[in-house]
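With one protein chain held back, the other chains of the complex are shown just where they sit.
In this document, chain identifiers A and B correspond to the written order of the chains, with residue numbering beginning at 1 in each.
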Amino acid sequence: MAGLTLASPSAEPQRRGYSPWRETWRRYRRHRPAVVSAVLLLLLIAAVVLGPFAWRVSISDMDVVAGLQGPSLAHPFGTDDLGQDILARMIYGGRISLAVGLAAMLVSVFVGTLIGALAGMSRGALGYALMWLTDLFLSLPQLPLLLMLIYLFRDGLKAVFGPEGGIFILIVLVIGGLRWMPVARLVRAQFLSLREKEFVEAARALGASPVRQVVRHILPNALGPVIIAGTIDVAAAIIAESTLSFLGLGFPPDTPTWGRILYDAKDFLDIGPHWALFPGGAIFIAVVAINFIGDGLRDALDARKVI
Amino acid sequence: MSQYVLRRLMIAIPSLLGISLVLFIVLALAPGDPFGELATNPNVPPEVQAALRAKFGLDDPIYLRYLHWLAAMAQGDWGFSFVSRMNVDTLILQRLPTTLYVIGSAQLLALAIAIPVGVYAATRPYSIFDQIANTFAFIGFSLPTFFTGILFILIFSVKLDWLPFVYSTDIKATGIPWVLEMIRQAIMPVMVLGLFQAASMTRFVRSAMLDVIRLDYVTTARAKGLGQAKVIVKHVMRNAMIPVVTLIALQMPAVFGGAIVTEQIFRIPGIGSLLISSILANDTPVVMAVTFVFACLVVLFNLIADVLYGWLDPRISFR
């Protein structure tokens, strides 16, 4: 069988630890905080995805008499001022917050890297045009822009993707679409420097196409700041989502998300500290986990470092 | 190089014009109007609101409004606030000193923390110091300023009663007491904002340093017997500075733009709070002026960063 004979020679170098992906995985496993973080993040995701099956309390059931109670057996995370169960709201909100955070981060990193790389490689009008675009987006006042976007696109997206899906797409695009500029600037700056380095020149001399130069040689060396920016963006996106609902752009006002719960709790900080503690803690854990995963990836991808 | 700078400045003019056009269109298309507050007042008939709109030209076509704005701007007229009925430049100038003082100090604090901590943490990756620095950074950017601001107020103003939390532009003192009071009331906002900025900046500095610190030439420098401090400062930092310079160039215009949330919490009459209240009131001339100055600064600092790249890494060529 042709397939088998082809497969077996490639198995040979793998055993010698030659495949870069294997190597990366091996290095990643060595980074203990990153491994712990990956497990933690998976647990967090499992908790918010599977949580509703284990904790069957409604997110909207109110009991105004039992408002602002601290953690108890009936309400492990306590209740908010309307007497709603914070644990149920955290589980429900976690799905949205994590999904928005990760998706928006991917959008901003992808757009930022693409534009930054193109601007960094181009030596002509394209570079200027892209930097102009970046400057434009940096100077746009976000609030009126958001209001305009809602007004132009909300109903259209709702019609196509349904109310929940439409809003999710809008939020991810808005947050991602307004946060890619620092990534683009960073990537471009790295590219300007890297494209003149000897190893890139060597690749060019060997006849590597510009795409190959970028993907194989420059980009992996420019990833450091990108990963940092990406991991910070997750936190920023989770919090940005909560401010969007105050503009009427986000999910309906009764939909809990971590950022939103934290915002609602801020005025009750001295009365019911538990209310702020749980969403704040959850955001913190998610952020720490994602950042350590980023650190681990960064170290694992850096071939110079010997672990 | 000077030719390059000159050319970039020439390009800046049409690109700023383009930016101003887009800004204007966004502001004009965004819903809302400056006289919304009148709407629920039964004493003010709706015709009054409509007459005001017409009087201020809000019902004119967008291109006409833009051309008016552009023509006035070209003559140095920044426009006239619908809400305050005074000149926009007076409004902005009134707020500039406070913004520069508070937001500027916060940025300086952020840099003063981020660069040494980031550099030191990178020289000892995964040491205790690095771990602690990282943890603080994570706390820093996972807690939004609206939250830390209130936390600070509860601790330092309400519980301990050490610091005032309403920023006053009008301190009744002169000389040393005035200076002390100015410092005292700026402590909390500067800390809240500075620490938030420092958190992410530390991470960037650390990462940029780590990228460079393992390169061969650093090992060579060490092998030549150069001292650790000299290696770090002369060889590593200069090469690691490219992302850091980019970030600082991104942050500097923000000093002018202000920090909306922090200004709101501590009642700092800065440009950020002017901007947000003008946006909410749809006071287009003010929003336009603030964002346009901001855009000019963004373009300018982008250029400065590019020039600095050339100095940091002479191989970078600009044509």
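To be clear about the criterion, a contact is a pair of C-beta atoms (placed from the backbone, for glycine too) under 8 Å apart; a residue touches a chain by one contact, two chains touch by 3 or more.
The criterion applied here is as follows: contacts and distances are computed from a predicted model.
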item	value
Name under which UniProt lists the unshown chain, selected from "Oligopeptide-binding protein AppA", "Carbohydrate ABC transporter membrane protein 1, CUT1 family", "Protein NrdI" or "Succinate dehydrogenase"	"Oligopeptide-binding protein AppA"
Option from B:49, B:105 or B:148 whose C-beta touches the chain left out	B:49
Given B:5, B:83, B:96 or B:218, the one touching the chain that is not displayed	B:83
Listed residues A:70, A:165 or A:252, member touching the removed chain	A:252
Chain not shown: contacting residue from B:12, B:133, B:153 or B:255	B:153
Missing-chain contacts mapped onto chain A	60-62, 64, 67-68, 81-82, 147, 151, 163, 246-248, 252-254, 267-268, 270-271
Positions on chain B where the hidden chain makes contact	31-53, 55-56, 58, 80-81, 83-86, 91, 94-95, 150, 153, 157-158, 161, 164-166, 168-170, 263-269, 273-274, 277, 280-282
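Just so we're on the same page, only the chains that are shown with their structure count from here on.
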item	value
Residue ranges of chain B touching chain A (in the complex, touch as defined)	11, 15, 18-19, 22-23, 26-27, 29-32, 134-135, 138-139, 141-144, 146-147, 150-151, 154, 158, 200, 203-204, 207-208, 210-211, 214-215, 242-243, 245-247, 249-250, 253, 275-276, 279-280, 287, 290-292, 294-295, 298-299, 302, 305, 309, 313, 315-317, 319
Of all residues in chain A, those that touch chain B in their complex	123, 128, 131-132, 134-136, 138-141, 143-145, 147-148, 151-152, 181-182, 185-186, 189-190, 192-193, 196-197, 221, 224-225, 227-229, 231-232, 235-236, 239, 242, 259, 262-263, 266-267, 269-270, 276, 280, 283-284, 286-288, 291, 298, 302, 304-305
